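First comes the structure, then the notes that go with it.
What you see is part of a larger complex, with each chain still in position.
Chain lettering (A and B) follows the sequence in which the chains are written, and residue indices restart at 1 in each chain.
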Amino acid sequence: QDISDTSFGKGMINFVAKDSSFSLKFAPRFQMRSITSWDYVSDQYGSANHNLLIRRARLKFDGFAYSPKLKYKLQLGLSNRDIAGANDYNRNSPRYILDAVIMWNFAKDWELWAGQTKLPGNLDQLVSSGNMQFVERSLLNSRFNLGRDMGIQLHHKTKLGDTFLMREKVAISQGEGRNVTSGNEGGLQYTGRLEFLPMGEFKSKGEYFQSDLKREEQPKLMLAFTYNYNQDAVRTQNSAGSYMIRTDGSLYETDITSIFADAMFKYKGFSFMGEYVKRTAANPMAREANGISPTGDVVLIGDAINFQAGYLFINNYEVALRFTDVNHDDITYLLPTTEYTLGVNKFIVGHKLKVQSDLSYRTLDGNDDNISFRLGFDIHF
Amino acid sequence: QDISDTSFGKGMINFVAKDSSFSLKFAPRFQMRSITSWDYVSDQYGSANHNLLIRRARLKFDGFAYSPKLKYKLQLGLSNRDIAGANDYNRNSPRYILDAVIMWNFAKDWELWAGQTKLPGNLDQLVSSGNMQFVERSLLNSRFNLGRDMGIQLHHKTKLGDTFLMREKVAISQGEGRNVTSGNEGGLQYTGRLEFLPMGEFKSKGEYFQSDLKREEQPKLMLAFTYNYNQDAVRTQNSAGSYMIRTDGSLYETDITSIFADAMFKYKGFSFMGEYVKRTAANPMAREANGISPTGDVVLIGDAINFQAGYLFINNYEVALRFTDVNHDDITYLLPTTEYTLGVNKFIVGHKLKVQSDLSYRTLDGNDDNISFRLGFDIHF
């Protein structure tokens, strides 16, 4: 097997060692973005704001090591957006590592994961940022996703019939997100996700990429439910957001619960994804050690829905629509936000080489808030 | 094509996929520097200051993707000097990405570039830091170069005769430099560069590396002119230097114009490079929102010249001389600086493996200021 036995989009370097002692797929990717947006202020839309940036730039190594039953994944972020987030809990250092995880297929249909990677949360988040239908994920996701964490996960799959497949995923993790070096604060975080695929598996794991690029010949559906319980959580957005630091330096702790329901459906170029989330907290308002005075931090509780659907034409152009509605509890002082997005995509080599554009209209508490146009270019070896 | 089909200096990994769907050249390089310098204070040279450092350490990926008409370049900086520059406009994160750009040859003689890379500015800057004649670029360059920016560029070339070649390059970019994540401040930046090669192309793109390593058999010349207009610029050195922040948090904006003229000449081991630059600003003194009180920041306007020449002996030793003269406007309170540098280089494998040394004598407003001796070692796979 020589080095040129690979193709664009299948890994820049991709091989299995001659003695089958390991395999490697190495793939860099980067995403360029242009964003033009208009804020609505004083009864009119203001002048355009421009933003050109390398939104993501990543190096991914994956494969198996020693045995095909032991898989690994190491993903590094390179762009300033990828690595931002230095704080006192990660030695005030950039967060280069996205994933560093091993996956051990210790018995048929079972996998044990250990390390840092995405929790089995909502579907929009589980879809790689390289496989999105719109230029960016929805507001539901940015406000409520579970993100990455350090811990262990147990994955299992069960055949419920000839084609009906069920997958069960549970995770125990630190609860404060990725790249933490200072150890666990408060309690641990527990996640469970149940996936039902009544019509069998999607082509090429299509339940985990958006847009029906494989043009499923039979209708395919995944329905899934996620439950997450973060005991004695210390950050305002579960394992992201501000740390709720009291004036005495200690951390306010409260139990946060998130539930998600999501669905993916694909058929002959048509794709639909829907998500619902609700986050609650035992005592959302952070208080000082005396238990009375508010610290000013509040757990961002609330709920949201997101629906999106697209149709892929035979020339690999796609038109897609998205509707997102986010409602936070009054205690957060965040106004209800609704967003409508129209996307037009051209897939040159599937998600590996594509040009995307979308136009979003956003309201805040029912009033005009923002219009933005985004153009995105993805290259993924 | 197997992995060992490459040579030192031609990429650590270098191949075209068997199906011609992409190519990759991966090349790490690093530069070690030793600097000993003596400052002139109180009528004499003081004791020596030492500085040993990894000046640059970089990983470069380039090649084509999907089609030979679509080229990409991704370059990462690794050394502390490479990645420094965290600020509020890049999420207080290190600036890991140097280049992330795609280059699309959409029609004969035309290329469209998109992403982050060097602007078509002055020649000394356009020459890669791995291909320099002296241990470091000139003072002209460090004070006036246009650097890297996010945006688009359009490149074209025109045959003006049998050998006479002209290249035209224009760019529109954000104007605040590389790795900005916070969007555009002030206005955009516009750059145009015109290159004339009356005697035809240099060997191996020799107009873009210093020293006549290819020993041109015919005299070769490039003359070029660059015009740059940064509308409502917000930094003191065009797209580098301090942000001109007012006490109310807003940014002072003024139009900055830079013009460059440069030339490269090579013939039988002899090489010459000359550069002239002039930077002006509509209102160089930054003022508070009231338009009257100075903020203390000043656009570093002024002009400079740099001449350098070298001769490469048959044993691949080179002796080179450089003269640089920098004059800033009085408003900047920077004194005129003149620098004379004598360099001696040994090219073991061209610019890929070399030892360089240079000795510089610098005056400030005509008075003794500094003597420094630098030793550099470059390795470039």
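In the analysis below, contacts are C-beta pairs under 8 Å (C-beta built on N, C-alpha and C of every residue); 3 or more make two chains touch, one makes a residue touch a chain.
Predicted model only: the values in this text are computed from it and were never measured.
Peer 1: What number of copies does the complete complex in this structure file have, with 2 given?
Peer 2: 3
By our rule, only the chains that are shown with their structure count from here on.
Peer 1: Whole-Å distance, chain A centre to chain B centre, using C-alpha means?
Peer 2: Computed value for the inter-centroid distance: 38 Å.
Peer 1: Which part of chain A faces chain B closely enough to touch in the complex?
Peer 2: 2-9, 12-13, 28, 30, 32, 35, 49-54, 57, 78-81, 83-84, 86, 94, 348-349, 353, 377, 379, 381
Peer 1: So in the complex, the part of chain B that touches chain A is made up of which residues?
Peer 2: So the residues of chain B touching chain A come out as 1-3, 13, 15-19, 21-22, 24, 61, 65-66, 72, 74, 76, 90-97, 100, 102, 114-116, 150-151, 173-174, 179-184, 188.
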